[in-house]
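Take this structure, written in structure tokens, and hold onto it; I'll ask about it next.
Of the protein chains in this complex, one is absent; all others appear in place.
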Amino acid sequence: MSKNNENLLNIENLSIHFFIEEGTVAAVNDLNFSLKPGETIGLVGETGAGKTTTALGIMSLIQSPPGLVVDGSIIYDGRNLLELSEAEMRAVRGSQISMIFQDPMTSLNPVFPIRDQIAEVVMLHEKVTAAQAIQRAEEMLDKVGIRKERAKDFPHQFSGGMRQRVGIAIALACNPKLLIADEPTTALDVTIQAQVLELMKGLKEENNTSMIMITHDLGIVAEICDKVAIMYAGSVVETADKKELFNNPKHPYTIGLFNSIPDIEKDEEKLKPIKGLMPDPMNLPSGCSFHPRCDHAKPECSQKVPKHTQVNDGHYVRCLLFEEGGE
Amino acid sequence: MENQKPKKKRSQFLEVWRRFKRNPIALVGMGIIILQILLAVFADVIAPGDGWSPGFNMQDWGNSRQFPSAENWFGTDHLGRDVFNRIVHGSRISLQVGAVVVSISMIIGVTLGAVAGFFGGVADNIIMRIIDIILAVPNILLAIAISAALGPSLVNVMIAVGVGAIPAYARQVRAQVVSLREQEFVEAARSIGASNFRLIRRHIMPNAMSPIIIEATMGFATAIAVAAALSFIGLGLEPPTPEWGAMLSDGRRYMLAGYWHMTLFPGLAIAFVIFGINMMGDGLRDALDPKLRSGGMSKGRFEKLRRAQIALTNKGADTNVKK
Partner (left out) sequence: MSVLLEVKNLKKYFKTPRGPLHAVDDINFKIKKGETLGLVGESGCGKSTTGRVVLRLIEATGGQVIFNGENILDYKKKQMAKFRENSQIVFQDPFASLNPRMSVSEIIAEPLIINKKAKGAAELGKKVADLMDTVGLASRLENVYPHELDGGRRQRIGIARVLALNPEFIVHDEPVSALDVSIQAQILNLLDELQRDKGLTYLFISHDLGVIKHVSNHIAVMYLGKIVEMSDYKSIFANPKHPYTKALLSAIPVPRVDDVKRERIILEGDVPSPINPPPGCRFYGRCFQRQDACKNTDPLLNEISSGHFVACHRCPRDE
């Protein structure tokens, strides 16, 4: 993929495996993508595609044992995060790169008022007094649309949507350059999801934050992202600018994903699902890991691992159908 | 997809055993219990009688209160009986007490708990209040009271200890059933017309068994300890039964005179068996708890696995290149 110095984040050949009794779980395999300042990339894939593992890898939060980054580099702002010590990484987490989780209830501490939890993050990363931290916390709550009177309330007193707003406030309290949002609206109802997405979009633009949006919902990508990376079996199989990818998808898996979604604006008789199941990450198919489910699979697909091939400006596909001089 | 190998039926038991045997301490515990069972089964072979009296009651007055020797490994007691022989035979009593007490209290406790948890309401209230009353009396006191009222005998000891053990099962099972009752698979079974009995037997109980099995293991140890305590204070078994608690009590009178072996060995026997059962119970709990699955791997083991697997992949890659 293109080496670009303006990139805020550049992930190259990242592989993360989990070594357990039963064998090796190849969760992330030779994954590549990059992100410019202020840009939002949608990391799209189904359960087990390795989206969350990638996010935890960036944060150096892979539990080891059993997990281990076996290959690759994660260059953030000129530094390879994989080479930082735990202490250095701690300084990065929360202040430079922060994360929003799917279930805000489990990521908030039930025994502290929300304001204190936001202030805590600020105090951890910046040299401020307690009063200043609390003041910042109150500003953040105001930004995410939580009324001042509720600052001293506890997490359980909020609804799911409000709690996610608190999660966003914590994530953005130190003004990070990179925000990783792991399915932030999956647990929410659509009308609440719309509120939260709107809020995230606004705050991101205001602070010029880069964002990795992990989701399984192509609708959310259309809504909020600039770029898309489609993940399958731990690697990015297709990446492009949002418009290009939506209007001109190339990889058979991406096309299959689009065909699987019931369209509310069209009236189709039958859905065209992708056949088969997600592969077992302990026993990935050889060659292109999508080949057993692919309608266009050729004999060599089970032997050769496809490389990233540029099909259009900034549009890369990992599929032998598009490889230069493909057999 | 279609050429995947057919999945064979893997029993739940084997899965548990696979996890259990990874725990060395639990294996030691199980070894102790197997040893005790063997001793109990072959007691008459290991410590045979002489035709007149059974192996545990061969008195030899001229040979009383001997210290341990090659002849009498654990020494002899005040009636000249071999302490080792009596301990071997005593393991029968202990096992019997443990097994019967656990069976009785488990059957009654599980039934009461299941009924209370499943039906709720009045039945729940009545059953659980009775359980609360039993719980309000300390276990040992309850056993003493029942034993004193019924008189000393093996059956009465079992009843006395068993009653005190019922509440633990009843409460465990009730808690399990209350949460399982609300599970969707129970609702699903109801929606296809399953009767209450079937719901409890086929859907609820099999999923509630893990904590009961653990409780039963621990209960086994408690039963042996309480039975020994009853015998110690003279409310348990009549002489000459080689009950370990009773032996302890007999030996106590001679302890200050320096005959330590008469108390030490029965005491060790009790401690040893209870230790074994508890170790096994701990191991069983870990093995039955799926949340601990694949956890608890040591750093060294992880490194070994990782290296082995990387070597394997590299080898595979090499052969590919050569081809």
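Chains: A and B, in written order; residue numbering restarts at 1 for each.
Methods note: a residue touches a chain if its C-beta (ideal position, glycine included) is under 8 Å from a C-beta of that chain, and two chains touch if they have at least 3 such contacts.
From a predicted model like this one, the values you see are computed outputs, not experimental measurements.
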Self-check item: Sole contact to the chain not displayed, among A:K177, A:K227 or A:K242
Solution: A:K242
Practice problem: Could you tell me which of A:G50, A:G256 or A:P306 touches the chain that is not displayed? | Solution: A:G256
Quiz item: Which is it among A:Q102, A:Q195, A:S210 or A:T239 that touches the chain not included here?
Solution: A:Q195
Quiz item: If you put the missing chain back, which residues of chain B would it touch?
Solution: 2, 4, 6-10, 12, 183-185, 187-195, 198, 202-203, 206-207
Exercise. Provide the residue numbers of chain A that touch the chain removed from this figure.
Key: 46-47, 159, 161-162, 189-195, 197-198, 216-223, 242-243, 246-247, 256-265, 267-268, 270-274, 277-278
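Definition applied: only the chains that are shown with their structure count from here on.
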Exercise. Could you put a whole-Å number on the gap between the CA centroids of chain A and chain B?
Key: 50
